[in-house]
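Heads up, one of the protein chains got dropped from this complex, but the rest are sitting where they should.
Letters are used for the chains, namely A and B, taken in the order the chains are written, and counting of residues starts over at 1 for each.
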Amino acid sequence: MRKETGELLERLRSERPLVHNITNTVVTNFTANGLLALGASPVMAYAREEVADMAKVAGALVLNIGTLTAELVEACIIAGKAANEAGVPVLLDPVGAGATPYRTESSLRILREVKVAIVRGNAAEIAHLTGEIREIKGVDAGDGGGEAPVELAVRAAAKLGTVVAVTGREDVITDGTKGFVVAGGDELLARVTGAGCLLTSVMGAFAAVERDPLRAGAAALTLYGAAAEAAAVQAGGRGPGSFQIAFLDALAGLSANSAGADAVRPLELAAGGGAR
Amino acid sequence: MRKETGELLERLRSERPLVHNITNTVVTNFTANGLLALGASPVMAYAREEVADMAKVAGALVLNIGTLTAELVEACIIAGKAANEAGVPVLLDPVGAGATPYRTESSLRILREVKVAIVRGNAAEIAHLTGEIREIKGVDAGDGGGEAPVELAVRAAAKLGTVVAVTGREDVITDGTKGFVVAGGDELLARVTGAGCLLTSVMGAFAAVERDPLRAGAAALTLYGAAAEAAAVQAGGRGPGSFQIAFLDALAGLSANSAGADAVRPLELAAGGGAR
Partner (left out) sequence: MRKETGELLERLRSERPLVHNITNTVVTNFTANGLLALGASPVMAYAREEVADMAKVAGALVLNIGTLTAELVEACIIAGKAANEAGVPVLLDPVGAGATPYRTESSLRILREVKVAIVRGNAAEIAHLTGEIREIKGVDAGDGGGEAPVELAVRAAAKLGTVVAVTGREDVITDGTKGFVVAGGDELLARVTGAGCLLTSVMGAFAAVERDPLRAGAAALTLYGAAAEAAAVQAGGRGPGSFQIAFLDALAGLSANSAGADAVRPLELAAGGGAR
């Protein structure tokens, strides 16, 4: 897996895939800079008049409901359908699902009307999409309860019919029957707004160069964690401002050897779908 | 006051209040990162379909008209009324009031329809809200004339029926009969876009943990100034880019002892309402 992750990074930098983001106003700049630093080619386009044209020539489409409006949800669905027709993978970041009914319902509507390749969220957001009640505070939930996220991710993947990534202290990505658990990262990521949103877009960049969403997602999670660890070293405890800048530098500085040998392990699922 | 400020900071970091911002597109990222650095939990939500749901579970609601539209003003009023019903304090940042009639009128409309706990602006913005004519250039006014801002703040508080903070070289916060004057800060703050907007949101974070708006506001002003001073030292004259990052670091690095002993002094008002 480590060798494969390095190869995917090289492919991404060689192909510079166009990642079309329909995202929230808080994170647009950080998302674009993060994708540029990584080596992808970001574009933001939101108008119903153009989202289909943009989505169908993109390598991936990333939908993010962080500051959703009726117009934006409409644009997500138009773009998503165009991407589906063109065979462009679609990713969904259900920011703050559960924080208001409107966010939960809009996320579920997108999932009904668009074939989504990967949904990425924290445990509370994913739990709300499956109808499980978790405590959530705004868009900034914790780990959604004491349960390890593997079971949650497996249940959500089965229920939503898509690959699901639940990220937090440890990340899980699964299609409900197989997948990966990824360690790494740094807790300062939680002090940078849009760290989760950018991660979804980075997963989109890898999905543009590797059609297996589990392998694409695992590579993205692994390298994102490695970049966070490098940034924490570079920022040297100065704080979240310095960490944010060092993280952009670290995304640009990633190499085929950046991923630790033991960052990823295959997810082993028991026959009945339970994790063990 | 210094001890109280330290205690409020500790309370804020322990409770991590949810601060709901309806703010402008220029400063969303900086506002969210500043609140995260401080220890609060920011959320941005703008759609009329969800602003009431979000506002009523927040610790504070911060309304900012920096890039207002008809939809955004509507959202501010819906959210503001929901916050009022739920007892959630509402803060208003009338960015650029006076620069165009639309900004002045929209600010006054919000003030009529929503009970606002604290209005924070520079001298020109506050003067325009009271109908006094001051020179203003865009959203980036100076100190609004030669007058010390105490009288202006006192008049505005009486006229608007709310606590008013006028910030600039020295800050004043008053309910029209009592209040505080706060020294400190660094002139590089004026070279970072959104420094005033973030300050209003930081006041919101303190208002979420301390119901007296004067004490909440004074604590926010004091610590904000202390962070700016620390950032100026850290950035070491490199410029406004480095200062901005150092300022985020400094917000995270604030401690109970950060506020200087003499940063805050009570505002002494003469019997007739004039300051002396």
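As a working rule, a residue touches a chain if its C-beta (ideal position, glycine included) is under 8 Å from a C-beta of that chain, and two chains touch if they have at least 3 such contacts.
Keep in mind that what you see is a predicted model, and the values were worked out from it rather than measured.
**Student:** With respect to the chain omitted from the figure, which of A:64, A:244 or A:258 is a touching residue?
**Tutor:** Of the candidates A:64, A:244 or A:258, A:244 is in touch with the missing chain.
**Student:** Provide the residue numbers of subunit B that touch the chain removed from this figure.
**Tutor:** Within subunit B, the residues that touch the unshown chain are 24-30, 66-70, 96, 99-103, 137-140, 190-194, 238-242, 244-245.
**Student:** May I ask you to list the residues on subunit A that touch the chain which is not drawn?
**Tutor:** That gives, for subunit A, the contact residues 16, 18, 20, 25, 28-29, 32-33, 36-37, 41-47, 49-50, 53-54, 58, 71, 234, 244-253.
Everything below uses one rule, namely that only the chains that are shown with their structure count from here on.
**Student:** Roughly how many whole angstrom separate the Cα centroids of subunit A and subunit B?
**Tutor:** For subunit A versus subunit B, the centre distance works out to 34 Å.
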